[in-house]
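The complex is shown incomplete by one protein chain, all other protein chains being positioned as in the whole.
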Amino acid sequence: MAKHHKAIAQTSAKMAALVVAMFIFAVWVMPPIYDVFCDIAGLNGKTKGKYQAVEATADTTRKVQVRFVATNNNGMQWQFGPDQELVEVHPGQAFVTHFKAYNPTNNVMVAQAVPSMVPHNATDYFFKTECFCFNQQVLGPGESAELALKFVVDQEIPKRVNSIVLSYTLFDVTADSTEMVKQKLEEMAGELRNHSGAMQPELKLTTTANTITQ
Amino acid sequence: MLIRSNRSLSLLLACLILAMLPGIGSAGELQLNMTEGVTAVSQEVYKLHMTILWVCVAIGVVVFGAMFYSMFAHRKSRGAKAANFHESLKLEILWTALPLFILVGMAFPATSTLVKIYDTDNADLDILVTGYQWKWKYEYLGKDVSFFSNLSAKSKDQIYDGKAKSEDYLLDVDKVLYIPTGKKVRFLVTAQDVIHSWWVPELAVKRDAIPGFINEAWTRVEEPGLFHGQCAELCGKDHGFMPIMVEALPPEKFEQWLEEQKAEALAVAEAAKQTLSFDELYSQGEAVYNQYCSACHQANGQGIPGNFPAIAGSKVATGELSGHLSVVIKGVSGTSMQSFADQLTPVEAAAVITFQRNAFGNNMGQSVQPIDIVKYQQGQ
Partner (left out) sequence: MAHGPAKGISRWLFTTNHKDIGSMYLWFSFAMFFMGGIFALVIRAELFEPGLQIVEPAFFNQMTTLHGLVMVFGAVMPAFVGLANWMLPMMVGAPDMALPRMNNWSFWILPFAFAMMTSTLFMEGGAPNFGWTFYAPLSTTYAPDSVTFFIFAVHIMGASSIMGAINIVATILNMRAPGMTLMKMPLFVWTWLITAYLLIAVMPVLAGVVTMMLMDIHFGTSFFDAAGGGDPVLFQHVFWFFGHPEVYIMILPAFGVVSAIIPTFARKPLFGYSSMVYATASIAFLSFIVWAHHMFTVGMPLFGELVFMYATMLIAVPTGVKVFNWVTTMWRGSMTFETPMLFSIAFVILFTIGGFSGLMLAIAPADFQYHDTYFVVAHFHYVLVPGAIFSITAAVYYWLPKWCGKMYNETLGKVHFWLAFAGLNITFFPMHFSGLAGMPRRIPDYNPLWADWNMISSIGSLLFGAAQVLFLYIVIRTIVSGRKATDGVWDGAEGLEWTVASPAPYHTFTTPPEVK
């Protein structure tokens, strides 16, 4: 009977280890694997991260259409959109374009733009050397900004692909970025001090993003 | 004994079904099968569906046939003696291999159709479809035309009326999505809040709309026609109330419609300059409220506790006007309250805010003019 108990304990320990391993797999392994997989397969239109430019010659024999689409996620109050909705680029040619963002609220707000691209097989050939989506963007009340996007379409892009859509969805992440809000407020206070006297601030600065909630 | 009791029960069952027959067919045609649809792709999908259906029926006839024969012939009451065989490698290999061949046969046409569905290149027109709780926004990219499409007021009025429903009940919208015939139209699908799914059966297009991500689908309709669809992914309370209507128009008519839309946008801007009386604002505001607000805040302004706040006596509707404007025009971050800046014209926004500040016992005695909305939107 004692031998029995030992065997049962061993089996149970193995099974318990498997349980722990699977939990770790779900929480700590699957999300990164998924990201890697997305990178490889262009799953969900996730575009590649920052790309280091290499010398390339433009393939002037063909053109690829790139269309920019901007969406505001729920509750995002900025005005946000591309300067040019549609551009045509030669593969291999670096291209710069801008998005405009304007914060019409009375609060400092922080935004994160999330890029997504179709068709999926284009993501492997679309490289951003500079993008406002790499960082969170902060804008003071009534402030606007020109956000730069620099990209190059690889010459290797399949002949079948001649129209790419790059979408940016703008999310309000003010609540999770109190550090950035604080910094911005200090910056603004500093500027106000510099403009002494004449322009007394009527701006009311609040650290909470939304003074009006439900 | 057994057989007799089975028979009487099947008889009972048959009676039950017969009793229900008068009810069946009362609504006219009774659709049993998948729609063939109106595009080359949808017809291919339909053919795939029918092929696999008949394959299944054929397998079913053989398997169930053998089983029913055995149940009849090899029953103890007929004196059947049990055989004792219980293994045959040959049979096992046979019925592993045979289905494999059938499956491989099915995989070819399925793959070829799928490749076609994924070929979104060289579209003549791009339409951005954005899912909202609980409406769709359509944007004709590069054409300066965009609008929201809601469940029609006609359907909304019928939900609780307890009467017979109209033929297009819950499938009709206030603004139809028009597309040109004979052109490849690409739909870029995304969402603003939760996941939705844009589905029009007759186009065989179903794509999930996912916040932060973009998806694509395409169609080419050859003949003019009107097609209905619905949101297919559970997206909250009014998931069942966000239909889709797509109408294919000949290209000339489509272009004409686009022009009209631009003219309409100008007219809306013009209308925003007028001053309206309190009564005009209040009555128009009530209609706007019932169309856009009552789904969450309820027709009586009481909201749903824990989900959607009340308008009656609320701090927003009885507080500073600028706060109220902010909520309606910009929405509230992290909640279901959307920005209505694009959804309501200045006249509608002014009307509904006037209504909310005076209805449900709020009695602020205050009216808001369209010009106030325009000014607010311009940040003044």
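Just so it is clear, A and B label the chains in written order, and each chain counts residues from 1 on its own.
We take it that a contact is a pair of C-beta atoms (placed from the backbone, for glycine too) under 8 Å apart; a residue touches a chain by one contact, two chains touch by 3 or more.
Note that the structure is predicted; figures quoted are calculated from it, not measured.
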item	value
Option from B:Ile210, B:Ile311 or B:Ile353 whose C-beta touches the chain left out	B:Ile210
Residue of B:Ala40, B:Ala232, B:Leu321 or B:Met364 in touch with the missing chain, whole complex considered	B:Ala232
Residue of B:Leu170, B:Val185 or B:Ile311 in touch with the missing chain, whole complex considered	B:Leu170
Contact footprint on chain A, counting only the chain that is left out	4, 7-8, 11-12, 15-16, 18-23, 25-27, 30-31, 34, 38, 41-46, 73, 112, 114, 120-121, 169, 171-173, 176
Absent chain, residues of chain B that touch it	2, 5-6, 9, 13, 16-17, 20, 23-27, 30-35, 44-45, 48-49, 52-53, 56, 59-60, 63-64, 66-67, 70-71, 74-77, 80-88, 91-92, 95-96, 99-100, 103, 106-107, 110-111, 113-115, 117-118, 133, 158-165, 167-171, 193-195, 197, 199, 201, 204-208, 210-213, 215-216, 230-241, 304-307, 334, 336
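Convention: only the chains that are shown with their structure count from here on.
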item	value
Interfacial residue positions of chain A with respect to chain B in the complex	44-45, 67, 69, 71-77, 85-86, 104-105, 114, 116-119, 142, 160-163, 165, 167, 169, 171-172, 174-175, 209-214
In the complex with chain A, residue positions of chain B that touch it	118, 120-123, 126, 128, 130, 141-142, 188, 190, 192-193, 210-216, 309, 316, 323, 326-327, 330-339, 377, 379
